[in-house]
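Removed from the display is one protein chain of the complex; every other protein chain stays in position.
For subunit A:
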Amino acid sequence: MITVENLTKRYGGFTAVDDISFEVRPGSVVGFLGPNGAGKSTAMRMMTGLTPPTSGHSTVLGKPYRDLHNPGRQVGVMLDASAQHPGRTGREILRLAAIQIGVPKSRVDEALAVVGLTDEEAGRRVRNYSLGMRQRLGLASAMLGQPEVLILDEPANGLDPQGIHWMRGLLRGFADGGGTVLLSSHLLHEVQVIADDLVMIGRGRIVAMGPKDELLSRGGTTVRSTDDAALAVALERSGVTVTRTASGLVVDAEPAVVGRAALEERVVLLELRSGGSEGLEEMFLSLTAATSREGKAA
């Protein structure tokens, strides 16, 4: 359980995180989405007691992070996989953490196995690790203490497609077993498969949040037919907003409404679906466009 209430961080005149509030319930995965520099990392550092907030507060498992007893056993944190001493081996880094949080040495090997780092890789110095291996090591470190909550900043960064697929399975399983997961990403497709809820942030402000399915259905219905023009006219006649796109139409109505209109017009449907990844991707881009760097130039 993670609760964030009115969390704000200002650096001089710059507001990095602006009055954000959300909740991550046990058994769910929440995707914390936003373009680079949106304030995701700053927010996560405030949640884990590394950065003092300007105002507002956050709790993990009902307590401010700094008041947790032996937090490594309750919350698994990975904020930056690259923030490791390059002169230590992967296994040594996990051993240090194991001593500190008080778990037996055998947990180190178990954690290494869970993230798929071999003995040979664990014996290498982190200096010689790829970013993907550092991410796996960071994940192993976070899961070492068998926590109830995971807070992960860009965990899929640097992982190959196979690795991203593997991580999804790992985190999904963790949440299905009652765990709480908050993970950030600047890539929508990385999180939309795994996340139950999404919190989208741009320039420090939450621009959209809610259950993923609800946000997805907001994208309307995408339809493609043998005669898009006729279908569009028919739909507009019945008072539905229709947007013409390069590959078809996006209709602000349930798929059933569109299907019925097609039936009446005797138009053959080639594709009919609600929302979809493009819908959310478009929403992500449009929601953050006004607040992101790109949006400034446009």
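A few remarks follow.
Keep in mind that, in the parts below, a contact is a pair of C-beta atoms (placed from the backbone, for glycine too) under 8 Å apart; a residue touches a chain by one contact, two chains touch by 3 or more; residues count from 1.
The rule we apply is simple: contacts and distances are computed from a predicted model.
The chain not displayed here is annotated in its UniProt record as "ABC-2 family transporter", chosen from "NADH-quinone oxidoreductase subunit J", "Response regulator", "ABC-2 family transporter" or "DNA modification/repair radical SAM protein". Shown as candidates are A:R45, A:R134, A:H186 or A:K212; the residue that touches the absent chain is A:R45.
Contact with the omitted chain, checked across A:N70, A:T226 or A:T243, is made by A:N70. Counting over the whole complex, subunit A has residues 45, 48-52, 65-66, 68-75, 77, 79-80, 82-88, 92, 96-97, 99-104, 106-107, 110, 113-118, 141, 143, 146-148, 162, 165-166, 169-179 touching the chain that is not drawn.
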